[in-house]
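Missing here: one protein chain of the complex. Every other protein chain is in place.
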Amino acid sequence: MIISEIRDYLGHFFPGIELHGASDMIITGPAKIEDARSGEVSFISNEKYVRFLDTTSASLVIVGSSVPLDAYIEKTSFIRVRDPYTAFMLLLQRFSKPRSVALPGIADTAMLGSNVRIGSNVAIGDYAVIGDRCSIGDNVVIGPHAVLLHDVSVGNDTVINPHVICYDGSVIGCRVIIHSGSVIGADGFGFAPQADGSYLKIPQMGIVEIGDDTEIGANATIDRATMGSTVIGRGVKIDNHVQIAHNCRIGDHTVIAAQAGISGSVTLGSFCMIGGQAGLAGHLELADRTHVAAQAGISKSFLQQGVSLRGYPAQPMREQLKQEALVRGLGSMKARLDALEAEVRLIRKS
Amino acid sequence: MIISEIRDYLGHFFPGIELHGASDMIITGPAKIEDARSGEVSFISNEKYVRFLDTTSASLVIVGSSVPLDAYIEKTSFIRVRDPYTAFMLLLQRFSKPRSVALPGIADTAMLGSNVRIGSNVAIGDYAVIGDRCSIGDNVVIGPHAVLLHDVSVGNDTVINPHVICYDGSVIGCRVIIHSGSVIGADGFGFAPQADGSYLKIPQMGIVEIGDDTEIGANATIDRATMGSTVIGRGVKIDNHVQIAHNCRIGDHTVIAAQAGISGSVTLGSFCMIGGQAGLAGHLELADRTHVAAQAGISKSFLQQGVSLRGYPAQPMREQLKQEALVRGLGSMKARLDALEAEVRLIRKS
Partner (left out) sequence: MIISEIRDYLGHFFPGIELHGASDMIITGPAKIEDARSGEVSFISNEKYVRFLDTTSASLVIVGSSVPLDAYIEKTSFIRVRDPYTAFMLLLQRFSKPRSVALPGIADTAMLGSNVRIGSNVAIGDYAVIGDRCSIGDNVVIGPHAVLLHDVSVGNDTVINPHVICYDGSVIGCRVIIHSGSVIGADGFGFAPQADGSYLKIPQMGIVEIGDDTEIGANATIDRATMGSTVIGRGVKIDNHVQIAHNCRIGDHTVIAAQAGISGSVTLGSFCMIGGQAGLAGHLELADRTHVAAQAGISKSFLQQGVSLRGYPAQPMREQLKQEALVRGLGSMKARLDALEAEVRLIRKS
């Protein structure tokens, strides 16, 4: 793209965009400001990166309203925009080539069961295994070694990366991305304790349903329901190593960071943010827009919207921070107690 | 099954069972009370679900002794039993069809090494790889893409799901279930620090042994011993993402919830329950029937049976809850200290 084309493209999203400097150079791709070479575009959204303007070889830099440009305008072009970060992300999207995890068509070594329905323009990689009665939408990419057991349905434009496993009956939406090593629909962890202390396996007869536009990281697990469905909403973002147990319901556009664990039958609202390594006990409910801090342990429901939770057992942020401050102040409390005891002893003696 | 057959079947486990309402309807399967359709059986074991009796279409509902039935007996049949939850689980077992992760026989694309012993009635899926001198028992199911390296033995009636990896020498018992993505027998994390700060790898020459009737969730890891065996007892239940390090010994019928981590050379007793995301430091021992709360961090041995542990560093439940209450009361302690200081100041002035 030529610089002027980039200006026009971003102008659709940001009216009133300004281009400073040369407009006719060809931009070959994006780079970090400290690494960019001639012909590349970069951005500054954090003031501490302004210093790199002295040394960068970037040909175009996307900046916000506060960066002074006069000293650099000779060697670098600038686009000034309200939100340089988002503008740069839009350019990243433009420059990114879709990763090809499988060639168009169905690899000779892919194994398809009986009565499989395959949409148009799919790519199914080497050694993929697809069970009976699966339904694969249009433009779906299934990487090498992915396994879909029987009766799995995959919506249009979804990408199943190599080594993903979807157990039988899983329902995957459209435009979903699932990264390698994730396991969708393994048995929930359900056992009935017996009189002798051993456990009887409770059959896990339900399925997993994953909504449109959801992304699931690497090595995550989402267990099938005992009965009914474990439901992941639309636009949900699930990071690596996340555990979602049987019969959970995750609301739309909720984000769950790496290594968080959601116990069985939890209901999460929409637009929640769950921090890394946080844990939620079973059968609880969090309202829409709940924020859970990293490593927090949630032991009960919080039904008011927009609450931030932290600590173990977790409580609303303000109470928790107050409590943490009190703990940090324990040394001085103890010193005050010591002094007071001494004083009272003195008073009694007098 | 017809309702009267269900009554007779459950009657074997629960003498004195009562059937109320029609007995001749065909029941096609189980469902949750709020979802059940005509012809389905459901259950109520929690009072808050009684309200669904007004609206459910279930043809048969398993209930406990306290649910009043008169208002519903016209449209629904009931079986009254001491423990409706377990009764329903028994029905789930009856209605569940075994999941078929591989067709009977050995898939053409499965690769078998030399001197492999295969029992009768096995199912080995596409692209499974089985190393030299492996021994596979009767009725074993090995899913597509499972890999057994050399000298692995698998007992009768065990199910190895797709994409499970068993490193060389692993010994898997009978009636074991291992879910997708789990890795059995990878190297323990053992390194000897060198004078220059780098690490020398300690060869991990042992194996993993897994007892009968154990179930291992998805994406779990059980490392091989440095020498000897990492031992998982009989009837152990291990959830998704659990880490069991080298040389651990896990007692029979112990349950370990998702994302818990057991460090090297830990010995766990029998009938223990380890909560989700709990962590156990290396070389410690917990006695039989120890309960570890979710997210607890165990830093030393607890050798008395039946102790409940919580917190970091974990301590017996009662002490820990007392301590947590004291922390929650810190605000009022501080207020009392403030008041007392003011009072003493007053006394001194007077």
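Per-chain residue numbering starts at 1, and chain names A and B are given in the order in which the chains are listed.
By our rule, a residue touches a chain if its C-beta (ideal position, glycine included) is under 8 Å from a C-beta of that chain, and two chains touch if they have at least 3 such contacts.
What you see is a predicted model; the values in this text were computed from it and never measured.
Residue A:H179 is the one among A:R7, A:H150, A:H179 or A:H246 that touches the chain not shown.
When the full complex is taken into account, the listed residue touching the unshown chain is A:V255, out of A:V81, A:V255 or A:A287. The chain that is not drawn here is touched, among residues B:H163, B:H179 or B:H253, by B:H163.
Residues 30-32, 35, 85-86, 89, 92-93, 95-96, 99-101, 109, 125-127, 143-145, 161-163, 177, 179-181, 213, 215, 217-219, 235, 237, 239-241, 253, 255, 257-259, 270-271, 276-277, 294-295, 324, 327-328, 330-331, 333-334, 337, 340-341, 344, 347-348 of chain A touch the missing chain (whole complex, contact as defined above). Residues of chain B that touch the chain left out of the display are 111, 127, 129, 145, 147, 149-150, 163, 165, 167-168, 181-183, 186-187, 189, 191-192, 197-203, 205, 219, 221, 223, 226-228, 241, 243, 245, 259, 261, 263, 277, 279, 281, 297, 312-313, 322-323, 326-327, 329-330, 333, 336-337, 340, 343-344, 347.
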